[in-house]
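Here the complex is missing one protein chain, while the rest keep their positions.
Now for subunit A:
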Amino acid sequence: DRHLSRCDTKINVIVHFCDRKDEDDGTEIGEGGDEWMHGKTLIKPPDQLDLTEAELKEEFTRILTANNPHAPQNIVRYSFKERSYKPISSVDQLAVHFFLEGNLLHRDSDEARRQKAKQGLPDEKATVALECDVSFFPQLQAAGGEEAGDVEEGGGEDGAHSVDSKTGKKEQKLTNQFNFSERASQTLNNPLRERGCQTEPPPRASFSATANQWEIYDVYLEEMQKQEKNKEKAKAVPKKEDDKVIYVLAKVAKIIERMVNQNTFDDIAQDFRYFEDASDEFREQEGTLLPLWKFQYDQAKRLSVTALCWNQSYKDLFAVGLGSYDFTKQGRGMLVFYSLKNSTYPEYNYPTTSGILCLDIHPDRPYLVAVGFYDGCVAVYNLKEERPEPVYKSSSKSGKHTDPVWQVRWQKDDMDNHQNFFSVSSDGRVVSWTLVKSELVFTDIIKLSLVGAVSEGPEGVPPPTMACGTSFDFHKQINYLFLVGTEEGKIHKCSKAYSSQFLETYDAHNMAVDAVKWNQFHPKVFISCSSDWTVKIWDHTIRTPVFIFDLNAAVGDVAWSPYSSTVFAAVTADGKVHVFDLGINKYEAICQQPVVAKKKTKLTHIEFNPVYPIIIVGDDRGYVTSLKLSPNLRSKPKEKKGQELPRGPEVEIAKMEKLLSLLREPENSKA
């Protein structure tokens, strides 16, 4: 019964517990206990399995294995040998439930020994001492006898102590357990004081620079210059150095001025460089002149251009001599240099007391300029020097001319390497001036005497014996040969060697010969022009002119072109420029063009630029106009297909020669 009741109660308990599960937490144990005591009917949980008796009695075997239930059972690995996945035969069944890292060391391990060593020897020593004591005691006992034992003991202890001192470790103080007291005392601490001092910081400046290739180069250059200066040991008085900004700006200001001018006259600059008149193809032989820059200087307004000269080394620089041809209007003059790069203001200008009539720039030394004046003086200016006076000037003592000097020309340096030049004047003398140190030394080369029938002057006044030279020109190749044109209209061929005789005289013109010029290529040909409206071309072996051109107005100047032996240009008093090309047209100009605005302006001089296809023309109002030659005026002989065109002076000479031979033939035939 009890059994059953117990079983019942057990079951009841179970049931009740299930009840509690179903209900919420409200029930107290006390109550539960009461319920249990009373006993209740069986209640099944709703999800309990319903099993049959047979099934209930079925036995299930449960095996305990050592396998790890969480270990995977089917790990596969890729086998490269068989090229497929293969299952691993055995899987690790170890399951770690708990892991704790501890800090215990085995006493004999390395780490432990190291620690022991750090902590000190007491542990070891204690053991050693004990060992010693222990070791000695057995010996004592073995030796026998108390005294011996005592001594040995002492020895043993000593031994122990000696071990102590040997190892030298800190030993713990052995304090007396009964009446040990510690005492301490403190000494006076000296008060600490801080002391500092500060100096003035050195002056600092922040510095930055770049180290470039060119900076290094600059420094080297400076060093070199310094060294050179030291070598020279400048004795000269140190120049007054003006710190004014202005001085430094001279160069940059010049550059800027040129740039500004270039901008303003941009179209002219472009024309100068690139414009070629296309319509020349349609005009058969004629050409045109394109006006480019116009040069004028305020202070030279009432003067006329009396001389023009291009600089041979600086092809854009030219010199203008200003003065007056009018006998009554003589006054001051001016020497002005212009550059094509700046047409508004001259590069150099020198005012002179007397009008300039002629000038020449030295071909080798472009800074030397020889000038002839109306009052008969000649002067040499050095452009490199700052002062406005000439470096050399002839005076009445040193043989200056008594009449205006009409032409000057530089010659090659003489044997002493002195520069020298020639001048011709209305007083009939051709004089050679040599620059010796600081003086001009003169030599009369030739005196022009009147040739031909001399009419006696009125009342028996002896006729003037001297002719008035108005122009001259030296032969390009033959050094001693030169031509002189006179006021009487004659041209004399002279030699530097013969001072009294002419080699030849040509009856050239009816009025004064204004210009006479050798051809730049052909050694025999020269050209002359005069106020009698004509321009004549000569062969110096023939006494009569080869060509004569009538230009309908007084011809001021004539010039050969530097690029062709058959091209020349002339300017007339009616403001026109005439350009001739004998190779194209033997009788007429291929270009006749007025170049100045006002018709009353007389053109006085003309010059071809040695390199560029431009000409400059001076007029009697002080203006200089530059003009570009159109292609027709610069024509070269046509190329024959397949043949290379020969260039050079030989060609030009041949061209001219051909022309001349054409003219000579009829003469020969006549003769």
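Just so it is clear, a contact is a pair of C-beta atoms (placed from the backbone, for glycine too) under 8 Å apart; a residue touches a chain by one contact, two chains touch by 3 or more; residues count from 1.
The criterion applied here is as follows: contacts and distances are computed from a predicted model.
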*Can you pick, from "Gap junction protein", "Dynein light chain roadblock", "Vacuolar-sorting protein SNF8" or "Gamma-secretase subunit APH-1", the UniProt protein name of the chain not displayed?*
"Dynein light chain roadblock"
_Candidates A:I255, A:A497 or A:I548 - the one touching the absent chain_ = A:I255
*Touching the absent chain in the whole complex: find that residue among A:F60, A:W214, A:Y274 or A:F327.*
A:W214
_Interface residues of subunit A (partner: the chain not displayed)_ = 210, 212-214, 216-218, 242, 244-257, 259-261, 263-264, 266, 344-345, 386
